[in-house]
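Okay, here's the structure, questions in a sec.
One protein chain is absent from this view; the other protein chains keep their places.
When the chains are written out, they are named A, B and C in that same order, and each has its own residue count from 1.
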Amino acid sequence: MKKALGALSLLFILGILLIVAHPDYGLKFGFGGKDWQTYRYTDEYYIEHGIEEVGGTNIVTDIVFDYRGYDTIGEATVLFTAIAGAVALLRRWRDDDE
Amino acid sequence: MSEDMGLIVKTMARATIPLIGIFGTYVISHGHLTPGGGFQGGATIAGAGVLFLIAFGLSEAKKRYGHHVYSALESLGGLVFLGVAMLGMSVAFFYNTLWRKGIVFAGKPGTLLSAGYLPIMNLAVGLKVFAGLVSAMMAIAAYRRWKE
Amino acid sequence: MIPFQFITAFLLVFMGLYAFLYKRNLIKLILALDIIDSGIHLLLISFGYRLEDGTLPTAPIYTGYETLKGTSMVGPIPQALVLTSIVIGVCILALAMALTINAYRHYGSLDINKLRRLRG
Partner (left out) sequence: MSTLPFLIIIPLLGAFSMPIISLLGEKARSAWAVLVSALTLGVASKVFYDVWSTKQLIVYTLGDTTPLGKGVNFPIRILWEVDLFGALLALVVAFVGFMAIIYSLEYMKHDTGLEKYYTLILVLELGMLGIVITGDMFNFYVFLEIMSIASYALVAFRNDTWEDIEAGIKYMFVGSLASSFILLGIALLYGQYGTLTMSYLAVKIAQNPTLVSKVALGFFIGGLLFKSGAVPVHMWLSDAHPAAPSSISAMLSGLVIKVGGVYALTRIAFSIYATSISIKTVGWIIIFFGCVTLIVGNAMAVIQTDMKRLFAFSSVGQIGYILLGIGIGLTAYGTKIGDIALAGAIYHIVNHALMKTLLFLVAGAVLHQVGTKNLNELSGLAKKMPLTSFAFLIGAAAIVGLPPLNGFASKWLIYESSTLYNPFLAAIAVLGTAFCTAAYVRVLFTFFGRPSEVVENAKEPGKAMIIPMLILILAIIIMGLFPWQISDKIMLPTANMLKDQLHYVVAVIGGA
């Protein structure tokens, strides 16, 4: 019973995702020309202005460290946290000898 | 079974570890010009650490690894990142003042000394990722407490 | 016609969810989480693809040899987001491994059915 319910809900999620992926109902793939300007305006802005505003020729690095630099410091904090957590969890137990 | 992996592997590791290190440093320092950046380069250099651990064994790696040194290096990388981000605090947090005002690192786009604080941040993040991944790896490798 | 890139991404998410629900080994569960994340990353990356007439899209990096400025560069935002997201995935992986090692020491097993001592 539980297994059947789980399988049904999985199929339901997959079905919804596939409906969403159909171009008539939702997401489209591979924009070009005018569609690109209407749907990917932010990307277009970065490609146009990235060099003069930030100075790096690699636009991805410009975004990672300048436009979305705050995300990157969050990401660095995630790494810091996870490593602190992993080292803390792998420390010696209180009753271990040596 | 001995811990290390024999003469051939060790010799090859001695030869390749410096090369991996140089390549990682290149990826970090050219992060604002070519594909790559701090995270990727730092992970590459940490890969050299993994190679060292596998080729030479745990006891040899433990000799060259100090936990306090690496966690201090990791937090140093984080602090440098935070400090650089605060350089332009008079305008806003994360304001790229070095590039906008043209003080240092303000060469023509496409040269190494350009793009304001991006190279410094890449270096800081690279240091942090390298130190962090090496300490996580050592923590996992050194934890063997159940009976085998 | 549904683009095959999206179908692949959603199938990966589906596979991950399936493994998450029906597998009983802790390591496999961690892999399932990673597969779900990979599917989402694939979806995000394919959102950035660009089709212009006559030109193939390039990576969003200026090399100094472009004839026309930025004619068909793929979207850079998804790449930046995926970069961040991959690091987060790695972090969860490291923490999950640390927890799993501890669980193996306590329970002597990686079977999740054995991890049922707490009463809900």
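Rule of thumb we're sticking to: contacts are C-beta pairs under 8 Å (C-beta built on N, C-alpha and C of every residue); 3 or more make two chains touch, one makes a residue touch a chain.
Because the structure is a prediction, the values reported are computed rather than measured.
Here is the thing to keep in mind: the chain we left out touches A, B, C in the whole complex. Even with one chain removed from view, chain A keeps its contact list with that chain: residues 16-17, 19-20, 25-27, 39-43, 45-46, 49, 53, 66-71, 73-75, 77-78, 80-82, 84-95.
With the whole complex as reference, residues 13, 20, 26, 29, 33, 36-37, 40, 43-44, 47, 77-78, 81, 84-85, 88, 91-92, 95-96, 99-100, 102-103, 106-107, 115, 117-118, 120 of chain C touch the missing chain. By the touch criterion stated above, the residues of chain B touching the omitted chain are 68, 71-72, 74-76, 78-79, 82, 86, 89-96.
As a working rule, only the chains that are shown with their structure count from here on.
For the interfaces A-B and B-C, the C-beta contact count is higher for A-B. Per-chain Cα centroids separate chain A from chain C by 9 Å. Here the CA centre of chain B is 23 Å from the CA centre of chain C.
Those residues of chain B in touch with two or more other chains are numbered 34-35, 39, 109-110, 136, 139-140, 143, 145. Annotation for chain A: residues 51, 57-58, 60, 62, 64, 72, 75, 79, 82-83, 86, 90 touch two or more other chains. On chain B, the positions that touch chain C within their shared complex are 34-35, 39, 109-110, 136, 139-140, 143, 145-146.
Per the touch definition, chain A reaches chain C in the complex via residues 3, 6, 10, 13-14, 17-18, 21-23, 27, 29-33, 36, 40, 42-43, 46-48, 50-51, 57-60, 62-64, 68, 71-72, 74-75, 78-79, 81-83, 85-86, 89-90. Residue ranges on chain A touching chain B, taken from their complex, read 51, 54-58, 60-62, 64-66, 69-70, 72-73, 75-77, 79-80, 82-83, 86-87, 90, 96.
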